[in-house]
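Take a look at the following structure, please.
The other protein chains are all here in position, but one chain of the complex has been omitted.
Order of writing sets the labels: A and B. Residues in every chain begin at 1.
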Amino acid sequence: MRVLETGNHLVALAVRAAGVEVVPAYPITPQTQVIEKVAELIAGGHMDAEYIPVESEHSACAALIAASLTGARAFSATSAHGLAYMHEMVHFAAGIRAPVVMANINRALGPGWNIWCDHQDSISQRDTGWLQIYVASHQEVIDSVIQGFKITENWSVMLPLMVNLDAFVLSHTYTDAEVPEIEEVREFLPPYKPRWKLDPRFPVTHGSVVYPDDFSETRQSMQIGQNNARRVIKEVCRDYAEVFGRWHGDMVEEYLIDDAEIAIVAMGTLASESRVVVDVLRQEGLRVGLFRIRFFRPFPIEEIRSLGERVKSILVIDRNYSYGMEGAVFTELKGALYGFSNVPVRNLIVGLGGRDVSYELIADMTRKAISGELGEITWGDSRITPSHRVTLECLEEFKKLLG
Amino acid sequence: MFQVRAHGLGGQGVVTLVTWAAEAAYRVGKHVQAFPFFSAERRGAPVKAYLRMDDKPISLRSQIKKPDILLVISSSVVGLALDEGMGENTKILINADLELAQKLAEHLVRDVCYLDATTIALENGLEVDGMPMVNVPLLGALVSFAKIAPFEVVMDVLDMPARGGNYRSFKNAAKAGYFSVRCTGTEEIAVSEG
Partner (left out) sequence: MAESIEEIEFITSLSRPTKGCAGDTGEWRVFRPVKDETKCNNCLICWIYCPEACISKSDIEIDYQYCKGCGICAEECPTKAIVMVKEEKR
């Protein structure tokens, strides 16, 4: 079914197509129309599922986990501060190995209050044990939700999965996209078959105390799940392409990398914008390629080592910052390359708090990276406006007041 | 690729207009992107919205600095609209009468195309809470001026919204918009394909 819809509504339509049975969610800001649309579909009798409005994101994630543990296919959506507020339960979902999918609309964390796109919210959930996809197009939003359930419900993975989509650029923008029919999806993604569940026929306790003697192995097992996911992701994406004819990459997506001298590495819609950069710079005779990190967790270690062997330099775009260090993707990528490649890597920080990033800016920075003019870390769109001087004016007043 | 940037005021239906235009293009098989610049929206505040159309899927995601058409829905945001940038070949389409369009054309030293959508909306009784529904005639104007689709497609797009109001008013207003965009420096109607 071809539709003209926003990214938010496309998530909801994908959730319906995936046969989700329970959707607990906090329906108020910073929630998006994902949940509004799901609630509308359920209330209108167009989706056979239970919608549980709760009083906070923390409870939303708790209910999400509980629903999953009863053996239901469960989904929720959140954004920015909502994700931050559920942080404790985000860890819990992974630790308890609940195979749920959650859409996160990527927004900046305040203050200053800012509803626009960057990746700080989900990057801050890096170490929770969730699988994380960053999507670059509306079509990929739909396909990733469906692939997501197939990946997380695989018995060798059993770790929750977060589909991250850029606020406004994807969430609120209308675009044409193809939504698969429910019947088609059911064949690819049959009803959830749990490996265990809460069942009075065999009562178990789950999530209770685990002593130091036993704890470390439960965490090592999560890492085994992440490692298994690398194989499962490749299988699922390959099978999805065979059934639905659509391919967005698996762990990563490459564009004109094979003969490239410099690779632009990016996540989300900045990677989509960078595709235009590659086309523009290739017309200038510069051998540029795009390496889009699709899965940030598990991190594409092997793919990046292979990239390090093929290109002469790498420019990593981060739409986040790990304070006291550098862009998070930059750190991770260098970690993956350590001991395998000495290729120079540069870091470009752009688009924080939803600042518009044009292909012209990225192209300009890429030219500088090629000519060696770019420093190790560059805040590429930084400039001072009159608003920034207000801090200075206030400080001067405070100096009079406080000395 | 064809790009439009629209400027107007909250309550004028700027975002709806751009979404409708995207739907018209979508109905004739184009790949489209329609998005507003979101902020703390409130009635009367300046609003920006963007539209991209292409025969192939669109990779660009950034805001549009050099649109093919700069659509100005309220004369009070002309300054803001110009500040956001134009290309050498950007065509300006403004909701204004001849007099205002000529003034702007003289100021910019380039032709300005115009449609008095406010008058058309009011003549057809299209008004919501004291705001003329200028987006109905301007949809017609944009779809014809940007050569997006024939007039029937405009009415296909307006079919659902028009059901909530007076269908004939919607049709007359959209039609007037579609067939009466004029440009300074010529007496001709800008576009009048069937």
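The rule is short, and it goes like this: contacts are C-beta pairs under 8 Å (C-beta built on N, C-alpha and C of every residue); 3 or more make two chains touch, one makes a residue touch a chain.
This structure is a prediction, so every number in the text was calculated from the model and none was measured.
Enquirer: Report, in label order, the displayed chains that the undisplayed chain touches.
Expert: A
Enquirer: Check the options A:Arg16, A:Lys37, A:His81 or A:Arg97 and report the residue that touches the missing chain.
Expert: Within the whole complex, the residue contacting the unshown chain is A:Arg97.
Enquirer: Just one of A:Ser208, A:Gln283 or A:Ser371 touches the chain that is missing; which is it?
Expert: A:Ser208
Enquirer: In the full complex, which of A:Asp199, A:Glu217 or A:Glu373 touches the chain missing from this view?
Expert: A:Glu217
Enquirer: If you put the missing chain back, which residues of chain A would it touch?
Expert: Per the touch rule, chain A residues meeting the hidden chain are 95-97, 155-156, 158, 195-196, 203-208, 210, 217-218, 220-221, 224-225, 228.
Methods note: only the chains that are shown with their structure count from here on.
Enquirer: Using the average of all C-alpha atoms in each chain as its centre, how far is it in Å between chain A and chain B?
Expert: 35
Enquirer: In the complex, go through chain B and note every residue touching chain A.
Expert: 19, 22-23, 26, 31-36, 38, 57-63, 65
Enquirer: Which of the residues in chain A end up touching chain B in this complex?
Expert: Touching chain B from chain A are residues 4, 115-116, 137, 139, 166, 168-169, 172-176, 269-270, 272-273, 275-276, 356-359.
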